[in-house]
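For this view, one protein chain was removed and the others were kept in their places.
To keep things simple, chains are lettered A and B as they appear, and every chain counts its residues starting from 1.
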Amino acid sequence: MKIDRRSFLSLGAGATAGLAFSPLPWKLMDDSSIWTQNWPWVPVPTDGEASYVDTVCSLCPGGCGITIRKIDDRVVKAEKKDSDNANSGICILGLSSPQLLYSPSRIKTPLKKIEGKWVKISVKEAVAEIAEKLKDLRKDKLSHTLACISGSSSGTVPALFERFLKAYGSPNFITVPSVKDVYKLVFSLSLGSPYVPVFDIANSDFVVSFGTGLLDGWGNPAQAFKAHSILKDNKKKLIQIEARLSNTAAKADKWIPIKPGTEGVLALGMANIIIEKRLYLNKNILFDSVTEGFEEFKALVAKDYSVKAVAEITGVKQEDITALVEDFMKAQSPVALFGRGEGTIPGSLHEMMAVNFLNALAGNFNKAGGVHLLSDNSYINWTEPILDDTAYYGINKKRLDGAGDGKYFLAKHLLNRLPEVLNSSETSPINMLFVTDSNPFYTMADTKLVREAFEKIPFIVSFSSYMDETASMADIILPNHFFLERYQDVVATCGLKPAVGLSKPVVNPIFDTIHSGDAVIFIAKALGGTIAESFAWDDYKACLDETLEAKKDIMDKELFWVDESGVFNAFADAESSGKFEFINDKIRQTKPYTFVEAEGEKKQYPLTLIRFDSMRIASGYTANSPFMTKTVADTVIKENDIFVEINPKTAAEYNLTDGSKALLTTPKGKAQVRVHLYEGIMQGIISMPSGLGHSGYDNYLAGKGININELIGQIEDPASGFDAAWGIRAVLVRV
Amino acid sequence: MSKGSKHKDKKFGMVIDLDKCTGCGACMVACMSENNVPFKENESNKLDSITWMRVYKLENGKSFPDADICFLPRPCMHCEGDHGHAPCVSVCPAIATDYDHKTGIVSQIYTRCFGCRYCMAACPYHARYFNWWDPVWPEGMEKLLNPNVSPRMRGVVEKCSFCHHRYQLALDKAYADGRDKIEEDEYQTACTQACPANAIIFGDLDNKKHAVYSLKKNPNTFRLLERLGTNPKVYYHSSREWVRRAGDNYLKHETTKA
Partner (left out) sequence: MSETQKVSASDNKKKDAGGTTILFFLIGVAISLALGWIIFPKLLYSKKSQPIDFSHVVHSEAVGDCDSCHFFREDGTFSGAPTLAECIDCHEEAQGDTEDERIFVEEYVAQNKEVPWLIYSEQPDSVFFSHAAHVKKAKMSCESCHGEIGTSDALPIYEENRITGYSRNIWGKNIAGIKKHTWDRMKMNDCGECHEEEIGDKGSCFQCHK
């Protein structure tokens, strides 16, 4: 036997033939195909028991009842709560809450900045250090140089901060203002009490909105959307008056473009026609017995707001104005909405008063389809904090923002005045600043100025859950739990009634964070003395339980406790004359009617830049989740470029084509942008979304676009002192 | 096709009211969250941005002030074509997508798909998306994954499933309760459930008791590219003539059916 090459070939052939009769190749083929179908690096979600936990969303002031889907102990999804009551509803932001819970930009532990770098510290160390610094200030009789910026003014947590400042000895508790503050002023001037209006849109048959972003994030978006759908089902009318074809304008039965900033003028012009034609008499109200100052008002609008003059100022045709008035007064239950966009900028007091006069003339207060007036509910009945001499000395110092004093007599808080106050003094009048539930370094107009001002403050404590723009400028961060990890009361409305909802922890805190309510109580305890005595609760939970008392059982079951007594019933309830006052001394003191104009020289800046709000871009303290940013159109953000909308005719004047790059300059700053030609915007006006251009947070958000607050400055409303800027003059140059 | 099945076949579909849709994008997020849709740092290139449900913005083409816009949510149309010959199903060489005659749902089986993308070319609605990259969930965010939907890998096509897993879950519940049938509200897609405007109505198009049955008959109701013969199961409703016209390529002299 000789083994040669052929033998080996034969061996090979035999082996091959043999393999075909063995399971090996077939099994390998099957296994390898299974392997390619299940790459080990593609995650396999772990299965488990599904459960649903109800809670109240506190990501915006809407306070919706939502339900969270869990698998074992992890949150998987947020959903609409399956219920008709309990303020149930959900919007794109609420749906994003699971992503925000597990977001990479969450702050995972208390942090301290040492030589520009973040160092992890324990809650105990952070509290001790803050308390130490606070003690030193008190020793120097400088307790009033502690200030606090709070994103919200309602509920127990802001109330704890306010109480802390009082007990410590500082008057400088400042809340981030919104349109709600101006709403309250409108009614405290006209009805003597700071009612909060709730517009009964679902039951109205004619809704006229003066730039209110009914479908762009205003009020409680989920409820607004529901109401709008009911309007559509009932075939009732919605009229939108604004310069840009917003989503609300697009859904409206009629869009009336108007020169921005002249909405108040239009409202007064409409009032003039109603009075002139005596249309208000059709409403069967004993007008003279329920109103005051009518004659004076009548004379005023007749003099300055003739339909001809109004048409010229607003750019709305005379016949459109008269037709609008007729339709409005012919309707059974008309209602006029005020408050621009989603309502994050407070806006002009006189403009809102002017629109509200239409509601008064239509006599729709507290009627189905009209304006319902709710008093701010007062379920927090704590005893007054105990003040020692230092505290007493401190709280009697003047507020830094000047609110409640002199020409700012109407406002309670004026955050927008703070940068100017800080910048106008050599050394910072604030030695320590608490920032809770807010991101002022991003949300305040004229960001550069704001930054300059706040950089002067020697010590900033942030309570933010996220590494946002403000937190990254802080010296110590005591990160709050996310709302899905904590108890908190949320002030809301259920239907047309004031209510308080209860956020409940859906999961245990996933990081080493601390409830801001606990943080305040612990700091107070560390300070000792009367301050500690003013915070006798063991922790926030104890404080909340005590505050809510029996309401808590209802809230545990129903999520909301509805305050049946908080509804304004009749004009006779009003504290003053019991009548709707068109003019009175207080109103005269505000020098009616002045409307705010855009900042900048027309010659140098021929265009006007306005902001627009979008449901898909969160512009407040809460920022976008990755999913939300994913929904933003490529005509708003492309790569990192932001687009400004411009009318094609205007674009042609500036030699701009769709998508071309341009330099946008305003009196406040410059930015490289791209242009998007849009037929839904007036000539000469350009618009840009709010909520982009973050520098903080994660790579899913940071660096995309421009923060419009860098380009727009604040304009003090001469009547209230609040920021009333609706835009700024601008120029676009092709690059 | 199951001729022998005891139960009447279902034909799940949607009627979307474009008069109510506000373009808020809640349906998109609800869908992505429900179906483990991945996300990247830059999603501004809409050609590679996976959105099973995508809200399009339509413009009427007129100048200011007559300009008008309308938002149109676009899930998979789950085309029935002619007896289940949906455009995508007919071209798939891998049987990775099929038409289920029992539900009227067009499936997509990721482990079966090998990424040739014929189906994407065949779909006239751009409802199908290709995974150009492996999905990446930043640390901690993998906790959000829904176990009822399997995450996809690079190189496969994915699309809206009408949340078929929710149908399965509803059936599970029914079987456990000793029932065979499920009620209309027991099976709803994530987008339908999330829509704050209640613009999306979902149900069995052949079931007289379901809301979609009568809604689809409204004269202002239309389907996208209806004349292609794709026989889609998503209906739209709009009171605006220009929106209805935008649903297909009408010549100037042609009128919509309404």
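Note that in this section contacts are C-beta pairs under 8 Å (C-beta built on N, C-alpha and C of every residue); 3 or more make two chains touch, one makes a residue touch a chain.
Computed from a predicted structure; not experimentally measured.
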Selected from B:K40, B:H164 or B:R244 as touching the chain missing from the view: B:H164
Of B:K8, B:K57 or B:K102, the residue in touch with the unshown chain: B:K102
Among A:L24, A:A302 or A:L663, the residue in touch with the chain that has been omitted: A:L24
Touching residues on chain B - with respect to the absent chain: 1-5, 95-103, 105, 107, 109-112, 148-151, 161, 164-165, 168-169, 171-178, 180
In chain A, positions touching the absent partner: 1-4, 6-8, 10-19, 21-25, 27-28, 30-32, 34-35, 37-38, 40, 44-45, 47, 49-50
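The definition used in the following text is that only the chains that are shown with their structure count from here on.
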Chain A and chain B: spacing of chain centres that average the CA atoms, whole Å: 32
Complex contact set, residues of chain B against chain A: 17, 19-20, 22-26, 28-30, 32-34, 36, 39, 41-46, 49, 51, 55, 57, 59, 62-65, 67-71, 111-112, 134-135, 137-147, 150-154, 193-194, 196-199
Complex interface listing, chain A residues touching chain B: 37-39, 41-48, 71, 74-80, 89-92, 95-96, 98-99, 102-104, 215, 221-222, 225-226, 228-229, 232, 245, 247-248, 250-251, 255, 257, 510, 615-616, 625-634, 637-639, 647-649, 678-683, 698-700
